[in-house]
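As structure tokens, the structure follows; a few thoughts come after it.
Missing here: one protein chain of the complex. Every other protein chain is in place.
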């Protein structure tokens, strides 16, 4: 077994530098690497290109990096819910590349899977396809999209082991597995780091080969963006 | 919940016709849809194009269909271990299309994922790439490969429910999940059809949306091709 | 009388068919889930990774790790499954989802749709909309027939940046139920009490009126 455990978040982020391209798992505030984000703020690394489906809210998630102006460019599918983001974007301080959500997911997977490019129908005939190669298959038009790599990927999982195997919980899975595949160095923070051999090999979502560093995270806030409920009967 | 249950293998194969393209899960004899193969033999459908990583052995797996000369064309990555196959291939009765294993897996997934084509490095510079578009990305050469669809996909899983959700066991998973995605009609046979709600949503390998028909299989032989053991200490 | 949002959702719900997997967009489309016709089984797909999505949780039972694409806390029904974003969009792109319902700012008579960007305004992104409209074989748009100034949003040609081309099949607005044909918007039904003339007036795109146009029945 190859041991991927690191002591803490500080050791996990060794080597993160100004100007790097980072992927961060999560959908909205669900399944985001809270510990890694806090450490990125602490490290004060700048000019980051961040690839994440969303950009957090003003005071949580990637919003924390935006407040400190650490992000030069965001690559996302949806960036609402964030006033500081809007301000920086409209003022031109922040570069934003918007990508259809399915294309974003597939471009991450492609990078991890050694597929440099693939055709997708998403965005054909729209400004997203401008300058891109298009092609017809079975009377439908497709756009050629390329793999999307990262220097570091920051992943949040529910359970993990020293071999780097990960299991996610509910919709906190989302982009995490593909981004784990696409990072040169993938750092996984987990709610529960279990003994090797405790995870059922059949139930592992992300095999350890995609994870270079893993640590037990702490103080998870797991903030809910839209608390929608029905009254108890 | 959309109920995919059918009574038995006979009902499950309704609509299978001469000349169709079929996908069959499994690697070697591991994870093959034993019940569906038996029923295909019984149905005496002919001129089939079969997409499966291997072609079985003489008296088991796809070998049973070969013996009855029901297969016109095999699309596989490796077809050893089968004398009748060899005879039919060398005599020209059987058409064979050999595809690199990873490309085969990815072409099935692509079909199921609405991706008509993708670039892969496998086979570049070999006869596999002849007549295919090639392209350079980051100083490496890639071949363009297209999605591979099937009229029917036959899948073998360990556990399943009426919603069509599947869980595989060990390496019997192999090609089954991708082939489930690529069939116009996907038929799943399972060792254990459990009550809906018994499978943990977090542990499902193939979500029910990819399965059109499911039934409780029976009489699994699960033959071992190479029984390799070490003596008990 | 023109339909309210619930009326639009109710009319769209009538289009659901037994055995369909359905993706509902944010806003009016989400309401469709509340009006599934009796005797029909459908499953809702949420593009952040749920099949078999259920209603909101009971107060106190919400789980931060279980949200829908609108970031709302939800529940799972029996038979549900969870998957990652790439498999989720594999389902969508691979046309395993039979119906997509989403909102729009504009729809054109050729089926073009614009719903993600207004030049000069903050652009929040397309989320999964571009994948959904480019992939679904069956797209129903839920929208208001006109904007706040009374200008038609049912157009000859979209004026806003497109989300997808020639993809919308049907449109349910506060005024009418329209089908997109090669010649334009075919008027299928009128909202209760709304006249063909009112619909005609509110429609900039080519409106095809054949014979008697029935009122929607609820």
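Going in written order, the chains are labelled A, B and C, and every chain counts its residues from 1.
We take it that a residue touches a chain if its C-beta (ideal position, glycine included) is under 8 Å from a C-beta of that chain, and two chains touch if they have at least 3 such contacts.
What you see is a predicted model, and the numbers here were worked out from it, not measured in a lab.
The absent chain, not drawn in this view, touches the displayed chains A, B throughout the complex.
Shown as candidates are A:6, A:20 or A:204; the residue that touches the absent chain is A:204.
Touching the missing chain, out of B:33, B:63, B:164 or B:177, is residue B:177. Contact with the omitted chain, checked across B:58, B:86, B:151 or B:192, is made by B:86. For chain B, the residues touching the absent chain in the complete assembly are 27-31, 53, 76-80, 86, 89-90, 96, 98, 100-106, 108-109, 120-128, 158, 168-178, 205, 222-233.
Seen from chain A, the chain kept out of the figure touches residues 1-3, 109, 111-115, 161-163, 165, 181, 196-197, 201-202, 204, 207-210.
Here is the rule we go by: only the chains that are shown with their structure count from here on.
Any chain touching chain A that also touches chain B appears here: C. Of all chains, the one whose Cα centroid sits at the greatest distance from that of chain A is B.
Between the chain pairs B-C and A-C, more C-beta pairs are in contact across A-C.
We define each chain's centre as the mean of its Cα atoms; on that basis chain A and chain B are separated by 33 Å.
Per-chain Cα centroids separate chain B from chain C by 36 Å. Taking the mean of the C-alpha atoms as each chain's centre, chain A and chain C sit 28 Å apart. Annotation for chain A: residues 106, 120-121, 168-170 touch two or more other chains. Touching two or more other chains at once are residues 82-83, 86, 89, 92-93, 135 of chain C.
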